[in-house]
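Here you go, one structure.
Every protein chain of the complex appears in place save one, which is left out.
Each chain carries a letter (A, B and C) given by its place in the written order, and its residues are counted from 1.
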Amino acid sequence: MTKKIIIAGPRGKMGAEAVQMVDKEPSYDLIACIDRKNGGKSIKDIQDTNGLPALDVPIFENPETCFQEMDADVFVDLTVPGAGFEHTKLALLYGIRPVVGTSGFSDDQLAALQDLSMTHGTGCIIAPNFAVGAVLMMQFAKTAAKYLPDVEIIEKHHDQKLDAPSGTAVKTAAMMQENRENKQQGHPDEKETLDGARGAETDGIHIHSVRLPGLVAHQEVLFGSPGQGLTIKHDSYNRASFMEGVKLCIRKVEDLDRLVYGLENILD
Amino acid sequence: MTKKIIIAGPRGKMGAEAVQMVDKEPSYDLIACIDRKNGGKSIKDIQDTNGLPALDVPIFENPETCFQEMDADVFVDLTVPGAGFEHTKLALLYGIRPVVGTSGFSDDQLAALQDLSMTHGTGCIIAPNFAVGAVLMMQFAKTAAKYLPDVEIIEKHHDQKLDAPSGTAVKTAAMMQENRENKQQGHPDEKETLDGARGAETDGIHIHSVRLPGLVAHQEVLFGSPGQGLTIKHDSYNRASFMEGVKLCIRKVEDLDRLVYGLENILD
Amino acid sequence: MTKKIIIAGPRGKMGAEAVQMVDKEPSYDLIACIDRKNGGKSIKDIQDTNGLPALDVPIFENPETCFQEMDADVFVDLTVPGAGFEHTKLALLYGIRPVVGTSGFSDDQLAALQDLSMTHGTGCIIAPNFAVGAVLMMQFAKTAAKYLPDVEIIEKHHDQKLDAPSGTAVKTAAMMQENRENKQQGHPDEKETLDGARGAETDGIHIHSVRLPGLVAHQEVLFGSPGQGLTIKHDSYNRASFMEGVKLCIRKVEDLDRLVYGLENILD
Partner (left out) sequence: MTKKIIIAGPRGKMGAEAVQMVDKEPSYDLIACIDRKNGGKSIKDIQDTNGLPALDVPIFENPETCFQEMDADVFVDLTVPGAGFEHTKLALLYGIRPVVGTSGFSDDQLAALQDLSMTHGTGCIIAPNFAVGAVLMMQFAKTAAKYLPDVEIIEKHHDQKLDAPSGTAVKTAAMMQENRENKQQGHPDEKETLDGARGAETDGIHIHSVRLPGLVAHQEVLFGSPGQGLTIKHDSYNRASFMEGVKLCIRKVEDLDRLVYGLENILD
């Protein structure tokens, strides 16, 4: 059966990508968009300047009117925390299951949405990272760290990235640390003859950041143990990677009767 | 507390490696070996020809006498299916927890050992593959195949290997297939201008076998999805890799009150 | 000193990329384009529909008029063999050094251009592949094959590619074969338990073709020898990679007094 979908934020990068994805997927039906500009227009009216397809899909400026008038199965929010919170609350009130890519909600906001979701028995997924491959990499790394405590991370990005190490690398190390016995990686007497050779260190795990033109976003988690090595690698090339995660959430949110935070908690 | 351990098969490659490992581990105490030759001798009497350390550890020819006389916590069997079955049965009867690396038991033998283990409430682990990294690779591949159905396998071995693809590659494909939607990998109209370019195929999953001198045993499982890739790689360099698995089993078997088959089922 | 450049084929994918590259490079000056449509217009007149920058650069329909009127240092041709041959001949006659990305010239055409280049002492580069990294990979593979005759190729492309193996893989194998002792790779008695596992074979070199969504164009050449391995890998992400080669040719063509075919022959 076709799923009727509403998207908020169609002019943003992620939102525009989602409009295209929903349009292409035969089992999805895009029935409306929410956009604080362009109310009363249709997607085809604003497609010129935003890389959107020429779809005859109505745009609502007022989310409540949208949820009232349009009978949707799933609501996909790709806006910003302020608007995203209001949209999600309303969708839950109207019994439309939200899939929310906005990150940066406060703890209070999350608690409020959790209550609302539970009370109405309406499933809801909030996912700060929709890249299924990246989330799997982190989950696998966390599991492997239980059995193979010797581990280092190499992350590689384009040379326009300013910060090193990447947020994903630091988060991966933190997740592994939850599962890993305390261990200082490398020989206790090792010595850097050039400063920084052994990389950054957090909880005894070393992180190495490579920056080169041509690269996009890549990470390898390398485990070593006598006689063997295990490597988990993720390569991210473009935003298309997030759409698989959005689709997964649209599929999974239907079976939920409460709010789930983080893609990792729907990957079983 | 020190764990008292008996090893069967000390002259085999795996067995000799296990004797060395147990000898080095401070919390383990090797109290006896079982060997159908050399009964009445000590490990130090046979160390010359087998790369064994010079340990004053008694060797028993009769397993029952061994289990009667020596008060052990764990029994490690690294022999062959026939002897392995008899040893494991006896160990269970004497309440000594078996860790068995022998593969090739029949279904009847496994069922008998399962019954015995359950009846006595004595934990037992039978593991055809002790390489923790390889088992994790297969588990992760199986999980990832649920979310990323486009996948190919590259396995690389030394050029003295006769069969292609490797047993591990075929097993990995089968495990992924349990979780994966049916999908023919590659373009439906793809064409080999040189036969075999797209590799072997099983259930729509392609497997590529590289054979080169210098290599040992390596496998990569490559998942692709629009805009991203996820790779899980295992490198096996030597038999030392199996000893981490043996240690893990020795640790885990104590908390079990039944038989577990396969390392994957004690990795949680 | 600024180099004055003419580009033919500004509406093609490579041509449009070249227009942008020349526009951004401070030491280059784009003085004209040749386009069989749009004569008399300016690049800014056609930029809307072709992703071209809004440059006030004249477009000529007639190449001879262009070469006569515009005093250029280098002529970059990114058209098709028919037009490309005529353009290059004319540029040589007018003493403007051609850098030609068109492939598919006949032997007669190449011979004619070689004569013309030599007679006029005007340098000319014809490069079927402008990707410096790919050309270096092939050159290095050719050299390594002299010393390490055991070699296999893995090439990986997106799953919309129809042919396997890739042209680059076949060419790399042929180049290695020039330098390599005759050798059948793998064990003489090896056996495929699944057809195609050992890949395609040409001159005893095995080629494996992986096809996955998310990939672009990647190739690894793997050499093995007792106790060691050498791998040469090229990753191609987008057409930007060709522009480094175009720039290299623009720089090198000035020092030439004859025609050079293939980027590999200006990499020393």
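We take it that a contact is a pair of C-beta atoms (placed from the backbone, for glycine too) under 8 Å apart; a residue touches a chain by one contact, two chains touch by 3 or more.
All of these numbers come straight from a predicted model, not from anything done at the bench.
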Open item on the list: If I consider the whole complex, including the chain that's not displayed, which of A:Glu17, A:Asp35, A:Asp77 or A:Glu152 touches that chain?
Closed with: A:Glu152
Task: Absent-chain contact - pick from A:Asp56, A:Asp108, A:Glu192 or A:Asp255 - done: A:Glu192
Task: Residue touching the undisplayed chain, where the options are C:Leu148, C:Leu212 or C:Val260 - done: C:Leu148
TODO: Please pick, from A:Lys4, A:Lys89 or A:Arg211, the residue that touches the omitted chain in the full complex.
DONE: A:Arg211
- [ ] Out of A:Phe105, A:Phe140, A:Phe223 or A:Phe242, point to the residue that touches the absent chain in the complete complex.
- [x] A:Phe223
Open item on the list: Applying the definition given at the start, please give the residues of chain B touching the unseen chain.
Closed with: 214, 216, 235, 237, 241
Open item on the list: Give me the chain A residues in contact with the hidden chain, please.
Closed with: 150-152, 154, 156, 159-165, 170, 185-187, 189-202, 206-215, 222-229
Task: Sites on chain C contacted by the missing partner chain, in the whole complex - done: 131-134, 136-137, 140, 143-144, 146-148, 223, 225-244, 248, 267
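Everything below uses one rule, namely that only the chains that are shown with their structure count from here on.
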Task: Centre-most chain, if every chain is reduced to its averaged C-alpha atoms - done: A
Open item on the list: Over half shared numbers or under half: where do the identical copies chain A and chain B land at their interface, same or different?
Closed with: same
TODO: Go ahead and note the Å separation of the Cα centroids belonging to chain A and chain C.
DONE: 38
Task: Residues of chain B engaged with two or more neighbouring chains - done: 223, 225-229
